[in-house]
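I have placed the structure first, in the form of structure tokens, so that the comments after it can refer back to it.
In this view, the complex is presented without one of its protein chains, the others remaining in place.
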Amino acid sequence: MRICVLNGPNLNLLGQREPEIYGRATLADIERLVRDSARELSVELEWFQTNHEGALVEAIQQLEGRADGALLNAAALTHTSLAVRDALLAVQVPFVELHLSNIFAREPARHHSLVADLAVGIVAGFGPQSYVLALQALAGRLRAG
Amino acid sequence: MRICVLNGPNLNLLGQREPEIYGRATLADIERLVRDSARELSVELEWFQTNHEGALVEAIQQLEGRADGALLNAAALTHTSLAVRDALLAVQVPFVELHLSNIFAREPARHHSLVADLAVGIVAGFGPQSYVLALQALAGRLRAG
Amino acid sequence: MRICVLNGPNLNLLGQREPEIYGRATLADIERLVRDSARELSVELEWFQTNHEGALVEAIQQLEGRADGALLNAAALTHTSLAVRDALLAVQVPFVELHLSNIFAREPARHHSLVADLAVGIVAGFGPQSYVLALQALAGRLRAG
Amino acid sequence: MRICVLNGPNLNLLGQREPEIYGRATLADIERLVRDSARELSVELEWFQTNHEGALVEAIQQLEGRADGALLNAAALTHTSLAVRDALLAVQVPFVELHLSNIFAREPARHHSLVADLAVGIVAGFGPQSYVLALQALAGRLRAG
Amino acid sequence: MRICVLNGPNLNLLGQREPEIYGRATLADIERLVRDSARELSVELEWFQTNHEGALVEAIQQLEGRADGALLNAAALTHTSLAVRDALLAVQVPFVELHLSNIFAREPARHHSLVADLAVGIVAGFGPQSYVLALQALAGRLRAG
Amino acid sequence: MRICVLNGPNLNLLGQREPEIYGRATLADIERLVRDSARELSVELEWFQTNHEGALVEAIQQLEGRADGALLNAAALTHTSLAVRDALLAVQVPFVELHLSNIFAREPARHHSLVADLAVGIVAGFGPQSYVLALQALAGRLRAG
Amino acid sequence: MRICVLNGPNLNLLGQREPEIYGRATLADIERLVRDSARELSVELEWFQTNHEGALVEAIQQLEGRADGALLNAAALTHTSLAVRDALLAVQVPFVELHLSNIFAREPARHHSLVADLAVGIVAGFGPQSYVLALQALAGRLRAG
Amino acid sequence: MRICVLNGPNLNLLGQREPEIYGRATLADIERLVRDSARELSVELEWFQTNHEGALVEAIQQLEGRADGALLNAAALTHTSLAVRDALLAVQVPFVELHLSNIFAREPARHHSLVADLAVGIVAGFGPQSYVLALQALAGRLRAG
Amino acid sequence: MRICVLNGPNLNLLGQREPEIYGRATLADIERLVRDSARELSVELEWFQTNHEGALVEAIQQLEGRADGALLNAAALTHTSLAVRDALLAVQVPFVELHLSNIFAREPARHHSLVADLAVGIVAGFGPQSYVLALQALAGRLRAG
Amino acid sequence: MRICVLNGPNLNLLGQREPEIYGRATLADIERLVRDSARELSVELEWFQTNHEGALVEAIQQLEGRADGALLNAAALTHTSLAVRDALLAVQVPFVELHLSNIFAREPARHHSLVADLAVGIVAGFGPQSYVLALQALAGRLRAG
Amino acid sequence: MRICVLNGPNLNLLGQREPEIYGRATLADIERLVRDSARELSVELEWFQTNHEGALVEAIQQLEGRADGALLNAAALTHTSLAVRDALLAVQVPFVELHLSNIFAREPARHHSLVADLAVGIVAGFGPQSYVLALQALAGRLRAG
Partner (left out) sequence: MRICVLNGPNLNLLGQREPEIYGRATLADIERLVRDSARELSVELEWFQTNHEGALVEAIQQLEGRADGALLNAAALTHTSLAVRDALLAVQVPFVELHLSNIFAREPARHHSLVADLAVGIVAGFGPQSYVLALQALAGRLRAG
């Protein structure tokens, strides 16, 4: 089983900035954590980060045939990109939407997601652990068929 | 560590009704699944279901001193009960909001939660597995302190 | 054929209060009127009133297997209870929504019903006669299959 | 007692079109059904259908002196015609608003009626039977004075 | 100078209905009053009433070449007819919008006019005298060029 | 009969500014025009202008006993002053709301009046002639009793 | 193949009025242009114009059996007539919505169409050429089956 | 004179929770304070608290004949319960709405009360003293008749 | 202890106007009532009324150093003056917002206060007694420190 | 004459994905179809597709001097990109907005276009044929000058 | 060159109140700072402050002929006074809107300005330096003609 983790804009800054909100783990730390978990679950992992909407769109387009599912932390693009939504509609690879922080405890512009209704499910608010839980959830769902 | 699972109205019907949406597992099946997972995590579990808002309010009031955290599937009361919110504000026991279905893929009245901003995090859309993931997430968070 | 009549909060006060709006008939008077009509239609009748949302939810849950259909005058809960809606969604027993008064001629908060789209049909504005008409309509519908 | 039945635009197509929604009864079939019921109730019936707002306005204007009450299925004009409302305000003949389908289970533009607050009551969702129930309701109300 | 007075739906009922609101003058009484005033002002008058939107549209279309200006009491169509607006845009004959009652002291649906921004001016609230004032205003404006 | 004309902020600038919109007549020119008309109608006239909300409130307060009615061109305060509304509610002297320009052909913030529903009627869009028409209308209404 | 062209209110004024917006072609000129194009496409054409909503409703009702498809320029009724929508729902003849002008570059009230979601497609903004393009599009679609 | 004090959900937690907001007084402390004040005012006091909407509805229903007036701190139900409103409409016992905190300085969902327009008056923001002031106000009003 | 009572526009008319709403007490009567109450509470009282927003702003500016607290009945300015809010923000003298009538039982424009969130608390609906209760409440709060 | 066809995000997936909605033609198939049509019309064609907003902005910037007009299928960016709008405002090359599907029959977020008011016209709903019709329309318009 | 600086309500309190927000500079300190800057720029300066809307309106009215431009810090009146807007429309003296604080980082009621669209430009957020920058900007613009 192959799962792709897609990270959106500004996630490359994790760990260095606003640690009181996002914690001290860098995106590389999180990648390590998730790869460990993937190994236990016998999941092959692909990892991707971009600050460009177009690049995220194309990464989603290339999921089909290359991955059985995806974890998507689209960051700010969660709330503004209809193009990301269209790409997800097109490939129809099952995915889990995830967020490090509890987006419902932040400003109103972050309460509405343009992709949540397309996801298998949502995991939000558990910091780096959100990635691990999302991976477990998706792997379980894919294995259950 | 002691965690209380609070289930709101109509969840007592699980498994018998609308299986194409909610699956065939009964609430008792889910309780067994979660108790198994709790044992592995060395978590003591308390299980509660009610169709009455007042009873859910009082169950939340009694969390303090009796539980280190809670899993809350308030069902329809998620979207209409300010009294449940007030009880959660009062006891300030950490809790995870969970839903069997992906509430964002359902009708608009179910997109807004009156308690989500108070939760540690949210897990939604994975059927009975939502309970297990929420339990793992909360136990991890409580142990990390 | 067995039909259950479900009455929500404050309907136990009928006849004693605000007679210029709701008329002088008590809920017992209405029950007699409906039982007479049921006898003529060879319908077995069950009658229920509660001021508690949770009790109404449970009465609806118990419809299945015990009734072929229901008349629902949920009173104020018509406009505020998503839990009542969920119970109706779960049992899927055909029901008619009824109101003594013309709710569209009252304040705006009473113009929107959370259950109307689930009903077979709506009867409103004819005082106690609303119950009789709703019973005829439902019996006719059930007999027509 | 004389009651006028007023039918608005597109009701002349009943039975031929969209039978899965509106049933197979033509407007003529419904007229026969209602005339039978009127005979039983000793009510003299006048029947009218038009696709023109102005013609419906004038039919309402002519109610006074010619009818003791009216059944009104204004169809699409229910939701768009303030002129129909003004005519009803002017003649002040008691009327019942009726619909074949449950308008609350259809698209939002059909949830708001411009005349419902002026009606004695509303009957909706019972197909041709809506006419018969509305006739009974109105006749009963008129006889009760 | 030739001025056309255009009256919309339900104004043919004036005097007979709701005299506490609209007064006891019939539309014929008002026509006499306005014709007297027109004679004093040396204005030739054309008088028209219809309950049909299409007929009002065509009466407006025919203004050009036949009238120097118009008084328009579109009644309920003031608030619902974009076709009446389009006709007024097309002929561009100067007109005054008038109302018998103070529409701003009535229900909100009557506060917004679809034609007011196209009018030379508005006169509302003075009963039959609204017609006379509007005639004076329009005649004065037309003479001033 | 005594009628008071109340003019709000910035009307003292008439004639000097934006003549393409408001015309070349100064407020003094308009006062002369209205005084001529008042003489013909045997009406005693009082004339007032202020740029201060509080002063307009007090001028309205002093109407009672000193005037049989008022013409009110509250200018910008028409749309923002609840205190002017309260003063009009308190004295209950009949008044006509008037505007030089057609406020409905201007920006949306000028479409809603806080006092229109309290007025006998409204005259708008005829330039200085609006004052004369409003005076005629009010005098007629007061004489008719 | 037989296609009916349905034109709504005020289109009979084309060419004579507001030529800077709608051009100098009359509706007769456009009809000639479309008939030429129809001949080339071997399409039999029926042409209809009305200023009356009811007449447009009935013209749509009569499409079935008489036409394989329709071009609809409902003009102002595009934005206000639910009865036109109901007629289109009833006959379910494929149709193309067309407009001479770019309705999105005009006032907001013209941005929302009550029938666009029922159309095969939309053509707007190309003046008389909009009719020709719409005819080509519909003929192509009908031939493709 | 007999006055009933009705307390809604979560008020049983007073003093133990969030003392920085609600103060350190328990509901029992407040009851003592109010009973002292009642004695001075020669008012007989009945005291009630519930976390259940249905129980509050029934307590209000039972006011008639048993109390001359009521103090109502409905807490969260102030903002969500139409059934509480209906009960107050039915018994029509004069009541004062009271709140410990200044609800207007809290989140927007607490700014709108479903019962305030039915109250004699409102007292909010003075902590336990709100009860004493409300009692004085109601007693004064009842004695003044 | 020194408390200043600030009264806004139109309160100088009390007693003479709309006695069915505001009662027969004049503002001078109320002042006497409050002065009596102040004496009992050993509070020194300053009394102020104005119809001018700017004058109320300046009276609030001068509170600091001259008063320990204020009672504010800003009347219509409660709902429209951001400048009054800014003055209250600047001086930060504790104040109680008060109203003679129950503003929530009046028109919607009077339901929102621009200063309520800055107040210690609110008292509304008890006529002149609102002033006395507000004085007691504020004195109690100031003495409690 | 030289016309540039600009295609936005996800259009590179055409034909492979969701064929029940978008048909089986690939973007290359459509390009061939349009090139054939261009040859007949003696139009020189430039073809461009990108998934990146910035790249589309720059393609629009480069239109001037290189093309006489453009066909724009901005896909999801139609509804979210103000930068695309600004580029179109800057170059002022005439363009036609086109869509494969009828965007008005899809979800509401696709009903509003940020560029439609700048276009010569709109063509939507005819699948690949939308491109051909748009090309004909634009070529006709450009030749007419 | 002569420039007038107009300051609205509560700015006379600067320096004494809320120094953490507005800084410790008094309005007199700011005036000195601006006069220094004006001397360098060879600009003659007039300085004005008022707490009264009417007085600000009149100060604006008197700009014409007495000043080449204005700096306007209307404070709270920025958001509530249509009369200030009307005065600015009337005199059409170029002005710069300025604010000490960044109004977009404050409460929503301060995000919308009723005069910003009439200004040459806006400067906000730089404390007393906002005045100096606004003066430079306006002087530069006036000299550039």
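All chains are identified by letter, namely A, B, C, D, E, F, G, H, I, J and K, in their written order; residue positions are counted from 1 within each chain.
As a convention for this text, a residue touches a chain if its C-beta (ideal position, glycine included) is under 8 Å from a C-beta of that chain, and two chains touch if they have at least 3 such contacts.
In this text the structure is predicted, and so the values were computed from the model without any measurement.
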Checklist entry - Hey, which of A:Leu77, A:Val96, A:Ala119 or A:Val132 is the one touching the hidden chain? => result A:Leu77
Checklist outcome for this item: Sole touch to the unshown chain from A:Ala25, A:Ala55 or A:Leu89: residue A:Ala55
Checklist entry - Residue-wise, where is chain J in contact with the chain that is not depicted? => result 52-55, 57-58, 61, 80-83, 85-87, 89-92, 114
Item to check | Where the unshown chain meets chain A, residue by residue | outcome: 8-10, 12-13, 17-18, 50-55, 75-77, 79-80, 109-110
Item to check | Residues from chain K at the interface with the omitted partner, ascending | outcome: 96, 102, 104-105, 111-113, 116-126, 129-130, 133, 136-137, 140-141
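Methods note: only the chains that are shown with their structure count from here on.
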Checklist entry - With chain centres defined as C-alpha means, what is the inter-centre distance between chain B and chain F in Å? => result 64
Next on the checklist: Show the residues in chain C shared as contacts by 2 or more other chains, in ascending order.
Outcome noted: 52-55, 80
